[in-house]
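What you see is the complex with one protein chain gone and the rest in place.
Then we have chain A:
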Amino acid sequence: MTDPVSQSNSRNGLVLSLRGISKSFGAVSALTKIDLDVHAGEVVALVGDNGAGKSTLVKILAGVHLPDSGTITFCGEIVVLDDPAASLRLGIATVFQDLALCENLDVVANIFLGRELDPWRLDEVAMEIRAWTLLNELSARIPSVREPVASLSGGQRQTVAIARSLLLEPKLILLDEPTAALGVAQTAEVLDLIERVRDRGLAVVMISHNMEDVRAVADRIVVLRLGRNNGIFHPDASNQELVSAITGASNNAVSRRAERRQGSREHSGEPRP
């Protein structure tokens, strides 16, 4: 197992550092002694099988759950994230898998929901300008910010959700399955968007099931398995390695299938540099 952490450490400031995070729900322990480092200007992909604890970890960072033990260090200070507002205040923005958009409201209203400019006399003009600025910075392709979100495509909705999370100028942005349920072109669009967010100097943590997407955009891949750390990989790690780490066995359903199809040059044999 390689350890690419040291490389990226030198490059940028450490934004988030988890040490020994554990969380159990009743008798089920969802996370056991998780360590995770995220730096500014870096995309960290969090991968793992169903039930590996990815979503629990994101919810801990979003302030939805409190960890049972362990420390969260954010920008050099030990913090307690005891509710979603606390996370937001610190600069941790979360884009949940279901996006949490109101389909009946337009793009501007969604972006500013809960933090409208001038709540006593909504400043629609200023909000619309700010919304366009945000979307333009992300080079997002949204036909109109005055259309209800219901009329947007999945990729555009993801864009709106990400733009909203950037409104409070966070330092860290958590994306839960940003490319699930998207078509090929829309996925590419969202991956571009993630890169642009990273290039603005933000730290990005992204959960995904899709190895292609993860490898396309992540700087480091952190594998969780059964609630424990199970390796940190470069994006150029072979599929074989990743799948073994995720499933915990070198002889697994995926590799057996790969062998059977004799597609080893395409599926598992990517040479390491």
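Going forward, a residue touches a chain if its C-beta (ideal position, glycine included) is under 8 Å from a C-beta of that chain, and two chains touch if they have at least 3 such contacts; residues count from 1.
Going forward, contacts and distances are computed from a predicted model.
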From "Inhibitor of KinA", "Cytochrome bc1 complex cytochrome b subunit", "ABC transporter permease" or "Succinate dehydrogenase", the hidden chain's UniProt protein name: "ABC transporter permease"
Residue, one of A:Asp35, A:Asp49, A:Asp68 or A:Glu116, that touches the chain absent here: A:Glu116
Full-complex contact with the absent chain, from A:Glu147, A:Glu212, A:Asp236 or A:Glu259: A:Glu147
Options A:Gly51, A:Gly70, A:Pro84 or A:Gly248, residue touching the unrepresented chain: A:Pro84
Interface with the undisplayed chain - residues on chain A: 84-85, 88, 96, 98-105, 109, 113-116, 119-122, 124, 143-144, 146-147, 164
